[in-house]
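One structure coming up, written as structure tokens, with questions to follow.
Left out: one protein chain. Kept in place: all the others.
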Amino acid sequence: MHDITRKIAQEGELVLLYGQDRKTFIIRLKSGSRLQSHKGILEHNSIIGTPIGSTILTHLGYRYHLLLPSWDDLLRNIRRSTQIVYPKDIGYILMKLGIRPGCTVIEAGSGSGAICTAFTGMVMPAGHVYSYDIRSDMTNLAERNLTALGLSDYVTFKTRDITHGFDEVGVDALFLDVPAPWHYLMQAHAALRGGGFLGFILPTTNQVSTLLTALENLPFGFTEVEEIMLRSYKVVPARLRPLDRMIAHTGYLIFTRALGTDESEEE
Amino acid sequence: MHDITRKIAQEGELVLLYGQDRKTFIIRLKSGSRLQSHKGILEHNSIIGTPIGSTILTHLGYRYHLLLPSWDDLLRNIRRSTQIVYPKDIGYILMKLGIRPGCTVIEAGSGSGAICTAFTGMVMPAGHVYSYDIRSDMTNLAERNLTALGLSDYVTFKTRDITHGFDEVGVDALFLDVPAPWHYLMQAHAALRGGGFLGFILPTTNQVSTLLTALENLPFGFTEVEEIMLRSYKVVPARLRPLDRMIAHTGYLIFTRALGTDESEEE
Amino acid sequence: MHDITRKIAQEGELVLLYGQDRKTFIIRLKSGSRLQSHKGILEHNSIIGTPIGSTILTHLGYRYHLLLPSWDDLLRNIRRSTQIVYPKDIGYILMKLGIRPGCTVIEAGSGSGAICTAFTGMVMPAGHVYSYDIRSDMTNLAERNLTALGLSDYVTFKTRDITHGFDEVGVDALFLDVPAPWHYLMQAHAALRGGGFLGFILPTTNQVSTLLTALENLPFGFTEVEEIMLRSYKVVPARLRPLDRMIAHTGYLIFTRALGTDESEEE
Partner (left out) sequence: MHDITRKIAQEGELVLLYGQDRKTFIIRLKSGSRLQSHKGILEHNSIIGTPIGSTILTHLGYRYHLLLPSWDDLLRNIRRSTQIVYPKDIGYILMKLGIRPGCTVIEAGSGSGAICTAFTGMVMPAGHVYSYDIRSDMTNLAERNLTALGLSDYVTFKTRDITHGFDEVGVDALFLDVPAPWHYLMQAHAALRGGGFLGFILPTTNQVSTLLTALENLPFGFTEVEEIMLRSYKVVPARLRPLDRMIAHTGYLIFTRALGTDESEEE
């Protein structure tokens, strides 16, 4: 039987509004609230009950598409004060770190919360994310972003220098998105479960070399260095071709695994 | 407090064995079972209780690393009779289809179960995947693969021609991995919730053009065509460089969204 | 013995002026001439005799580097009214069409003369290029560009519809840079020497498919379809990394060879 409520916007639902100018808003629908866009006002009450996939008008007659946010949308719309990690990279990071519902994961730094959003959204409700950053403006921003997405119950932010280690032990995966991750490798090892996954993103080849050198004498193994390139096409069936320009580089992704401390990988 | 059980292999745990010849096995540890590898026998009892990250020996003295499987490992090790979708693509598909714990997702066809494994593993335990294939050998193979990974409770396989549609309605996302997906677009629309995500993977540019043409007059919008390229590096810090060869092509990824049937996207 | 004249700018020499704002001029030095730049006047007399590689000042004190133009510079600085073919593609086209000093080559259309410049500059002085375009504004523009580079003796422009064929026979290579090259394949065959090379650049996959279909029943063989991607790096040794953005697409390159008319390729 057709659940008709799955076709219309619900109170409490997270929706994506896509304007004619390609500007987007992601809001949680709440009876009585209003969105003040640069093109006029939208009453949440006028959205609740409207079929998702249809268009709605502001009081100035400006049209918005009423849609649902993908991860890609959520991540692109995060309020940011730092360069965020791109969906193309985050999807692959999830694959390589074995992230799944129920996992316990640490990340540092919190940044604007993009990776944290994806990790938290994927491990919830049984799992948990611990997100460290030395700067309180970062943990505050990330926390606001996670709260707006309804994810705050599944993440704990800690404003902390990680030089002296993490509070958690036995975590499934750990992601270090910091400029000099080679300073925190044994701290990560102490926090990881046996065989746990450790990931990194670094913009320069010099950083990758420094990290690989540091990893060589530590109980980690099966290290990989990779990069992901995304190429988009013009959506014109009779003239199919790539777009003229693309992002050429975001960062090198490095993945390794915690080994026993009395073992070393020999290949 | 340190949970020491997180460092050692447990009864019932899924582990990855990585041999000196780079051959890998993924097994679920069960007291009394044994793995007959081409390099000798491994008793599960001798693995249970061993620190993850250490090495173990077969009765012939051949060494295996005891590790945990990432999604990447799980997907690469799936028993397959078809070309499977690669982790680089699956990670991005998860991002674009908004897959998360609790989602209801349809896929067709089941193939060897690679995408099904990732979808099911990510929506469990509250969500569910419905996997359709016209060939029973495919649904059987995929079901065996999902069962071996302990995911069978969260997926339902249906050996069925999808020409007449899907049984489910209001699903969050639908992925069509079939050679001529343009025949099943309105069936997909009927199954999707409002604003629901529809994804495709197609190997040739001609198929992409045919699909885009078919989508043009149907209630879908915000269509994107993309491809993901993965480049791996040699893990030698003093001589960092890409590997000589890479996979140049797996498939074009196409994503679109269900709109209201009385609406059409105007840009 | 050191030829000191090779270090200084000569009367009649083609030089590149590179300004602080990255604007560039390519001029042929002529005693008594002057360059009126947007940053002040440069007298050719003040350049002649100056060491190449040094900097010179306009009458307003604005600095220009005095350099020599590479092909890359020449092609980027061509006065253009059309999208020009990029150096990354032109270099590869030269390789695949066997262009070398002494060759006779046809191209259509002339466009702004970028490919014509490279072809002419590489076949001179013994070889010759015949450049066809149906539009006189194109042949005129291309001719002006080639003349400015001192190449006009080695190229003949023809304002002509190529539907009825080319005037030349036995040419070594032919490049069709037109939107619907499949209309001119046998005309190209008639002009080519036995085994002669035929090349194309096309922006869309649909055009490539149409061309390949047309080639299938004609006396051509060893057809290849390729694309060239260029990725540039930040020139900072301690922070080596690709630039953030790159050109994702210029065109698909197609190469084939004229076979005997009573033969067909069988593989």
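Think of it as A, B and C in the order they're written, each chain with its own count starting at 1.
In the analysis below, contacts are C-beta pairs under 8 Å (C-beta built on N, C-alpha and C of every residue); 3 or more make two chains touch, one makes a residue touch a chain.
The structure displayed is predicted, hence computed values, not measured ones.
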Discussion item. Can you tell me which of C:L29, C:I47 or C:L67 touches the chain that was removed from the display?
Written reply: C:L67
Item to complete: Name every residue on chain B in touch with the hidden partner chain.
Response: 203-206, 231-232, 238-249
Worksheet item: Which chain A residues would touch the chain omitted from the figure, given the whole complex?
Response: 205-206, 208-209
Fill in: For chain C, residues in touch with the removed chain
1-3, 5-9, 15, 18, 20, 51-55, 65-72, 75, 87-88, 90-101, 118, 121-126, 169-170, 193-197, 205, 208-213, 216, 219, 221-238, 240, 252, 257-260, 262-263, 265, 267
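Just so we're on the same page, only the chains that are shown with their structure count from here on.
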Worksheet item: Where the CA atoms of chain A average out and where those of chain B average out, how many Å apart are those spots?
Response: 20
Practice prompt. Please list all residues of chain A that touch 2 or more other chains.
Written response: 205, 231-232, 238, 240
